[in-house]
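On to subunit A.
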Amino acid sequence: MSAPSPEIRAASRTDAAEPAAALHAPTGRSWRMLLEPVVILVVGAAWMLYVETSDLDSIEERSLKPRYVWQKTWEHIELTLVSTLIVLLIAVPLGIVLSRAWARPATPFVLAVANIGQSAPAIGVVVLLAVLLGIGFWTTIVALVAYGVLPALRNTMVGLQQVDPDLTDAGRGIGMSPARVLGRVELPLAAPVILAGIRTTLVLMVGTASIASFISGGGLGDMITTGVTTQRTPVLLTGCVLIGLLALLIDWLGGVATRLLAPKGL
Partner candidate 1 sequence: MISPEGTVSFWEYLGSRRERLVFETWQHASMVFQTVLVALVLGVLIGVAVYRSARLSAFATSAAGVFFTVPSLALLGLLITPLGLGVAPSVVALTLYSLLPIVRNTVVGLAGVDRTLVDAARGIGMTRAAILLRIELPLAWPVILTGARVSTQLAMGIGAIAAYVNGPGLGEQIFSGLARLGGANAINMTLAGTLGIVLLALLFDGCFVLIGRLTTPRGIRV
Partner candidate 2 sequence: MSEARSDPPPGGATAAGPPAADDSRGIELINVTKRYPGQRTPAVDDVTMTIPGGEIVVLLGPSGSGKTTMMRLINRLIEPTSGKIIVAGRDTLGLNPTELRRHIGYVIQNAGLFPHMTVATNVGLVPQMLKWDRDRIAARVDELLELVDMDPATFRGRYPRELSGGQQQRVGVARALAADPPAMLMDEPFGALDPITREHLQDSLLRLQEELGKTIVFVTHDIDEALKLGDRIAILDEGSRIAQYATPKEILLDPADAYVEQFVSGGQMMRLLQVSRVADVPLQSVPEAAPRDDAADVLARIRAGKTGFGIVLDERRRPVRWIHPEDLDGVTGPIGTRGMATATPIRARSTLQQALERLIQIEHDWVPVVGPRDVYQGTVTLGTLQNALREMKDRGRVRRRGTADA
């Protein structure tokens, strides 16, 4: 589902026709870096204040209790972080292995599969896994991972592929072992793309986690489905607003992390 298209973000780094990271261009000045989360938190707090103080019926009140809202938010964060972590644990090592010289012939094949998998709708993947594995938290995690692993894999491979072969040659030329070339040359140089991939995965997972509620995975999506089934607009809107804000916040965090973790000089 979710809007960010990791495929394109990854591709944008290699495709000359597309500007690198146009979508997530660093906001630049530090005050803006700090302003964004402040705005997000203020809007969130204001919304909650508005909802809590408005006239609510009993169903709405139950679904909008601060403790309940916080619980749902935390579930959402949990789903996002756990699935992102697992995605990275699978995709990054696999991407490294698949980008070794001996695995290069398989690259186009893997990328093609990644592309096709990419076009599967998130909701389809999630429901399909629920049909196969039943519902609940771990099914949701499996579904999220299944959905997120291909773009992250693709990103890692693209990142490593675009490292200037002259530089790896230079590494070998001064007598580095293959492992050392990987650790000292390839990974640091591919780091910006791989890190951007982490951010992309985070955002993708926030979005996909919102449909976890369809298969009883929890999260803020529950507030949307509750809102729709009980026809309670305040609940529905609160779910939507909080998911949107959470996505923006996590995207911002990802951006900050990308900048802090990126090797200097790149």
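Per the selection procedure, all candidates are chains of the complex that A comes from, given by their letters.
Methods note: contacts are C-beta pairs under 8 Å (C-beta built on N, C-alpha and C of every residue); 3 or more make two chains touch, one makes a residue touch a chain; residues count from 1.
All values reported here derive from a predicted model rather than from experimental measurement.
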Complex partner of subunit A (touching, any copy) among 1 or 2: 1
Complex interface listing, subunit A residues touching candidate 1: 1-5, 7-8, 15, 17-19, 22-25, 27, 116, 118-125, 127-128, 130-132, 135, 203, 206-208, 210-211, 214-215, 221, 224, 227-228, 233, 236-237, 239-241, 243-244, 247-248, 251
